[in-house]
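Removed from the display is one protein chain of the complex; every other protein chain stays in position.
Chain naming follows the written order as A, B and C, and within any one chain the residues start at number 1.
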Amino acid sequence: MTLGFYPGCSLKGSSREYAESVLAVAKAFDIAIEEIQDWNCCGATAAHNMNRELSLALPARILSLAEKQGLSEIVVPCAACYSRLTVTQHELAADQTLKARISEVNGMEYKGSVTILNIIQMLDKYITPRLEGKVVKPFNKKVACYYGCLLVRPHEILKFDREEDPQSMDELMLKAGATPIDWAFKTECCGAGLSVSRTHSVGKLSGLIVGDAKDRGAEAIIVACPMCHSNLDMRRKEINEYLGEKVDIPVLYVTQALGLAIGLDKKELGLNRHFVKVTV
Amino acid sequence: MAEFEPKIVAFVCNWCTYAGADLTGTSRIKYASNVRIVRFPCTGRIDYMLLIKAFDEGTDGIIVSGCHPNDCHYTSGNFHARRRWIMFRSLCDFMGIDIRRIKFSWVSAAEGAKWANIVNSTVTAVRELGPYDEYKKVAKKPVKEVIHG
Amino acid sequence: MSKIGVFVCHCGENIGATVDCARVAETSGKLDGVAYSVDYKYMCSDPGQSLIKSAIAEKGLTGVVVAACSPRMHEPTFRKACAEAGLNPYMCEMANLREHVSWVHEKGEATTEKAIDLVRILVEKVKYNQSLNAIKVPVTKTALVIGGGIAGIQASLDIANTGHKVILIEKDPSIGGHMSQLSETFPTLDCSQCILTPRMVEVAQHPNITLYSYAELESIEGFIGNFKAKIRRKSKSLDEKLCTGCGLCTTKCPVKKIPSEFNEGLGMRTAIYVPFPQAVPNKPVIDREHCTYYLKGKCRICEKVCPTQAIRFDQKDTIEEVEIGAIVLATGFSVKQPDFFPEYGYGKYPDVITGLQFERLASASGPTLGEIRRPSDSKVPQNIVFVACAGSRDEAKGIPYCSKICCMYIAKHAMLYQHKVHGGKSYVFYMDIRAGGKNYEEFVRRAIEEDGVNYVRGRVSRIYEKNGKLIVKGVDTLLGAMPVDIEADMVVLATAGVANNDAEALAQKLHVSYDAYKFFAEAHPKLKPVETNTAGIFLAGACQAPRDIPESVSMASGAAVKVACLFSQDELTRDPLIAVVNRMAPPVYSSCVGCFLCVSACPYQAIEKEEIKNRAGEVIKTLARVNPGLCQGCGTCVAFCRTKSIDLQGYTHEQMYTEVMALLNEY
Partner (left out) sequence: MSSDNHHSALTELGTELLEQSDVKVTRCYQCGKCTAGCPLALEMDYPPSMVMRMLQTGNPALEEKVLRSFTIWVCLTCEMCFARCPMSIDIPKMMDQLRQKALLEKKVNRKAKEIIAFHKSFLDSIRYTGRLYEIGLFVDYKARTLKILDDMALAPAMLKRGKLNIFPEMIKDRSGIASIFRKTSKKHKD
């Protein structure tokens, strides 16, 4: 079976190392991955802030394309895209009139038959069961698993893990040889889409996250969202300004940490692209 | 032409649905006046022959309602009613009575609003189906005589 | 020829403003068999009832239809009036023009037409009504009280003091319930144990009370006045007659690390244990789930040290069968337990505790001997936060109701904390302060004004631990919704009061209704607060809804009076609305063919087989027969009967057919 792949814009640009690591890990386990052809942006925060219909039409187009391509299951590594796609699927399933309207707007039939997996779900389904014996270089660090907002909320729609103190990523990292720490900011918001327009807010919110991870002795922060990554990594200058000290805990995508554990090459996983240097 | 106003007979149990309909009143929730309630001690007492007879005599729709499963005042009367209803449905289908004319439901003594909804939705549904005159067309009997005969 | 009277009630404006009552009376008057019809402002009033009585006498009425409110409201009133005028009460029927007509429809032609219809069908029904006589059944004058908390204790004592026998069963090894766990009680701050213990002792010593502790209801059958209960007396592994309650066994038991239920897990107990020092009965039980002997087959230390050789390892549960006339349900409530509040870290952080746990900390007999020390490191918390509505009034968590007692006990907790920890700071996050009750509001004011408790109006979003502190993220909605973060040493959650886990199963066993939250349902929210809709079963205390001590005690006394009323008569009078199997002259005897489908349908085992014998004593026919003492009148058998040989008095085939036919022919 072929697993569909929706990278989303970030994974083609500022977070290409996430895509690189996802594909590298998938390759290491011989998982056939097929990118959705001619996919578009999901609209992200901008669309649902500005125009509800547009915020449903854009993800619906992506899902229609996947259906057309015969993909029954797709992985969406970006937590924000995952949220938009899943919410759209949920809303269209609940409202037939809306579904018809969106199909008409897109000029594409939308059935709603595709199963959407976030990165953790994908790993848990296809890789974790086969992980035993593959962990050649255990990622033996104290890690703070950071889930952010959109991977777990709203639970009524996503139905993934639990909203407070989620555990799925921690369990995965434990299997990769890491020691997940108990910390307080697993699901607090990093500032997300305000990164550019209100950088100081992001400095504070992300600062609280990095600060708590540091206070509890984390040696790495593990994320599953390019927005979280860019805020915690690329905005480290603002974070350090907020914290009033220099914190150099690296931020890794869950697939990067896992990739290292199974012995993949640092460069293959795109670790050279980070702002905060990853020393392993 | 004025809208068709269906006749609906409601066969309800004394302890849950009758009390629930009382609560609809105490809560002053308004609903369609087409329904006439006939009080039984329990849905288990309802003889389904009476339902057939009611159609024979010209009702357009029927509501049968009692306590929720496990809440029967008499422990299990409603289960018997439900079991009978399953058989009765097939029988109605077989006889050509559109089963959409019969609403079988549970309304507890605390569900005043639900009772109003059930009456309203049944009236709407039966109104769409139109008068139940299939049988009468065939029988062509003067209704009056049958009763007091 | 029937002579029926129709009496149409205006119920003031209630019916009169919507339904044209005069027209209902006038139209009904023209119906076949109606001899008299009239409308009147208030039919249930004295003059209204007199109107009915005099009409019965003067017109010689054979049946009465009162068109007024719901028969569930006033049927007994009007039937009694008829009886007083010499008409059999079962010749009276009611048409419900209020709840089913005037209150639910707009004024207008269709509404009055509906009222006329309802009267007409009952006029037709009443023509087929039969004079019936009430059924008499004997009463067993012993009460069963289930649950030995304060409500069960009070109910038992009150019933016992009227001179009747009481059997009190308690599932735990001791009576006392939640009240025995409390430190001080609001609004007077008197010590809970000090006022409760004498009552517990009184129960144990009362000549009319039989106490079965460590016992549960196994099954129940029968009906009001005539229940038969099976009580499972769980094995205590102890000969209670020999045991002197010296307690030596409990000091020698090697299994010492079992979280104590009485101390809400904040203290430990042994495997053979007495839950608390003032327990009644003050004799130990062996907890077989933890006892080394039961788990591994050796130890028996308690047996060796017992000076009276009272330990019985091979003791089995016993089933006690008792006959009783009434039941008081006083099974109490539980508090919602961990993992219910992940955002508050309940169950994750040891210093986030429940209100009941705080009671144990504050209690002089508790694990800290009344000093407020936090569970994690026994430090005295300098900053403490109380969170109200932790679960209550929280639709998303499935508990939309108010648990009612928390506002008061939080005020008490904060007050006790301020009394015990000088210089400590306490905060209460609340949504509303619900202090309705005698001296309650004053009590809360005292906490705020005199003891300096900081009340913050707002809910807490999250609690997490950092550097040994609990960070409480709340809000002050009275400061324009200003987020408030407090670094606390301990947090007390006023967790919601919920029904017991086994409440539903017990209710089903007893055929008692319960609400959506599994609290037992009272028969009427205002006028029958301690009755259930199953005759002979009454409610006391928090099994009906969260209740504080004064309310539980009041309810218990109320329930006790209801039991005493029942026991004041030697016989009970019951409605004769029961099933009967027809009887005919020999050689047919009955149209019953003896298929006994009715026997399998009856939920009350009220139908028996009756043998008809000839003079030689040979059985010539076997028929069904209904036991009038057991039949509850559901009529399930009637719908089952293939030969229509069984009928339900008051709802006969004739009556119901006539009612429906009459409806459709004029409708």
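Note that in this section a residue touches a chain if its C-beta (ideal position, glycine included) is under 8 Å from a C-beta of that chain, and two chains touch if they have at least 3 such contacts.
This one's a predicted model, so the numbers in the text were calculated from it and none came from an experiment.
Among A:Gln69, A:Thr179 or A:Thr199, the one in contact with the hidden chain is A:Thr199.
Residue in contact with the omitted chain (choice from A:Gly4, A:Pro77, A:Gly191 or A:Pro250): A:Gly191.
Among the residues A:Leu3, A:Met234, A:Ala261 or A:Val278, only A:Met234 touches the chain that is left out of the figure. In the complete assembly, the contact with the undisplayed chain comes from A:Ala46, out of A:Ala46, A:Ala100 or A:Val136.
Not every partner is drawn; the one left out touches subunit C at residues 343, 389, 393-397, 431, 457-462, 473-477, 480-484. Summarising the interface, subunit A meets the missing chain with residues 9-10, 12-16, 38-41, 43-55, 57-58, 61, 104-108, 149-150, 153-155, 163-164, 187-189, 191-194, 196-199, 201, 205, 234, 272-275.
The definition used in the following text is that only the chains that are shown with their structure count from here on.
Inter-chain centre distance (subunit A to subunit C, centres taken as mean C-alpha positions): 52 Å. Annotation: 32 Å between the Cα-based centres of subunit B and subunit C.
Between subunit A and subunit B, the centres computed from C-alpha atoms are 55 Å apart.
Looking at subunit A, one finds that none of its residues touch two or more other chains. Residues of subunit C found to touch two or more other chains are absent.
Across the complex, subunit C is touched by residues 162-165, 184, 212, 215 of subunit A. For subunit C in complex with subunit A, the residues that touch the partner chain are 342-343, 348, 464-467, 471. In the complex of the two chains, the subunit B residues touching subunit C come out as 5, 7, 9, 14-15, 18-19, 21-26, 28-31, 33, 36-42, 44-48, 50, 53-54, 57-59, 70-71, 73-77, 80-81, 84, 110, 116, 143-144, 147.
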